[in-house]
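Of the protein chains in this complex, one is absent; all others appear in place.
Let's look at chain A:
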Amino acid sequence: MGCSLRRIGRLMGSIGGGRCCFRGLSTTCTEELKSPNDNKPINLFSAINQALHIALETDTRAYVFGEDVGFGGVFRCTTGLADRFGKRRVFNTPLCEQGIVGFAIGLAAMGNRAIAEIQFADYIFPAFDQIVNEAAKFRYRSGNQFNCGGLTIRAPYGAVGHGGHYHSQSPEAFFCHVPGIKVVIPRSPQQAKGLLLSCIRDPNPVVFFEPKWLYRLAVEEVPDEDYMLPLSEAEVIREGSDITLVGWGAQLSIMQQACVEAEKDGVSCELIDLKTLIPWDKETVEASVNKTGRLLVSHEAPITGGFGAEISASIVERCFLRLEAPVARVCGLDTPFPLVFEPFYMPTKNKEYIDEGIYLWKKEEEPASVLIVMSHFTLHLEVTISALAGQLAPDTIKVMGTSGKQQLTILVDTGSTHSFLDPTTAKKLGCVVHHNTNGGYCGRWT
């Protein structure tokens, strides 16, 4: 069902406790784009529309099609294109996603730019076979005799405040598991235009997910001209020294709020927009984590098997000795996207900032958690865990990880209502106790 965004503001006001204002943020300009004077503030769907105009204008072999594309699309991204370029280049398709993508692959294989719209990312699954088994392998299976590199699939993704199961999903991770396609997600109008043009002109099939929450809400100055932003290059959109935050798309505006909040408490966050999910820019993230020693990844999609897991694993591989804390993931719940529970499902600012990671840098009078570092854990592990368990409700003990061979770190959440671990008792149990009053996880792994 075509979901208009007209009413988000009002709805969010009532359900989301005014969260809409966080969403409205558009992210900062990249340096190289700041020059022209004729930049106009436009929203994200208009930026997409501009990119499509340019794509059709600059390449007579470019086509735009999909369900309801002829009249401008349910999100207005294709407005005016059919009038301008004619119904043979911009057209409605029958309601059939597998058909849209299959047709697009054939069109692209003939040396055209096939720009296919899937009305909602939630409805991309009938085309999954065409994307995974056909588009992604077209080049490889033919020994590079054939390719469908001119294929770009656009689809609105993500939460929108009232979308329920089938107008809210973030299916990017499914596609990140497919060698042979690229997955790109823009965060703002300016990014959307430049990245979409790159995707359209990239010689590989690309899935381009557009954050539909931002279609109308995100407004920023976008250069009129034809420009492309590089794929597979992440961007540090905020510099910091204490923790690295990585995200993409609409989630970045939430993360940015968390950064601002953290800054008030003296925690300096570095925020990275990944932009291209596969093939992704590990180097930029790695460099940042090597600087900060900590990583938090956040996405709307369910946490389990999300792309955050891939980032987390890769960074642990590359930066293990530099990490001062486990990688944190603040993500959607492992449930279908639930309508009235949307505010609970979402990886919100406070989940991110307070609860799942950055919190530990916050200076507080009362320690909200106690970090226990035990030496020679192999000897003491069982004894200590059970002794701790005697003192505490079991769910407040979280084994954070081991460092090399000697130490086990246990984080005890004393902020919980059910338990309190008195540091003296902990010491009696043979633990070295650190309060988190001096920031962070109290020292490095040694």
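To be clear about the criterion, contacts are C-beta pairs under 8 Å (C-beta built on N, C-alpha and C of every residue); 3 or more make two chains touch, one makes a residue touch a chain; residues count from 1.
We adopt the following convention: contacts and distances are computed from a predicted model.
Choosing from "Dynactin subunit 6", "Dehydrogenase E1 component domain-containing protein", "Tubulin delta chain" or "Anaphase-promoting complex subunit 11", the protein name stored in UniProt for the chain missing from the display reads "Dehydrogenase E1 component domain-containing protein". Residue A:N350 is the one among A:N39, A:S268, A:S314 or A:N350 that touches the chain not shown. Among A:G150, A:G163 or A:P205, the one in contact with the hidden chain is A:G163. Touching residues on chain A toward the chain that is not drawn are 1-4, 7, 10-11, 14-15, 17, 19, 67-68, 70-72, 74, 91-96, 98-99, 122-123, 126, 161-167, 303-304, 333-336, 338-341, 343-345, 348, 350-351, 354-355, 395, 416-417.
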